[in-house]
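Missing here is one protein chain; the remaining ones are kept as they sit in the complex.
Coming up: subunit A.
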Amino acid sequence: MEKGKAPADAAEPAAACAARLAREWSTWAMKNAKVVAHYGFIPLVILVGMRSEPKPSLAQLLSPV
């Protein structure tokens, strides 16, 4: 992998290389943030709600009444 990168780095100036890495990392971060938000938002709301006063019980959460 390093051999593949070394000629590419030599062709690119340092600033462009840093910008490319920043863009790739931010895209990776946005993709994973989207997955985390998609799966974790409703559990987060339920967690925050179950901890608020007065604390409801698990039976109250799961019962349909």
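We take it that a residue touches a chain if its C-beta (ideal position, glycine included) is under 8 Å from a C-beta of that chain, and two chains touch if they have at least 3 such contacts; residues count from 1.
As a convention for this text, contacts and distances are computed from a predicted model.
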{"item": "Omitted chain (choose from \"Mitochondrial import receptor subunit TOM40-1\", \"Auxin-responsive protein\", \"60S ribosomal protein L7\" or \"MICOS complex subunit MIC60\") - UniProt protein name", "value": "\"Mitochondrial import receptor subunit TOM40-1\""}
{"item": "Residue numbers in subunit A that touch the chain omitted from display", "value": "34, 37-38, 41-42, 44-46, 48-50, 52-54, 56, 60-61, 64-65"}
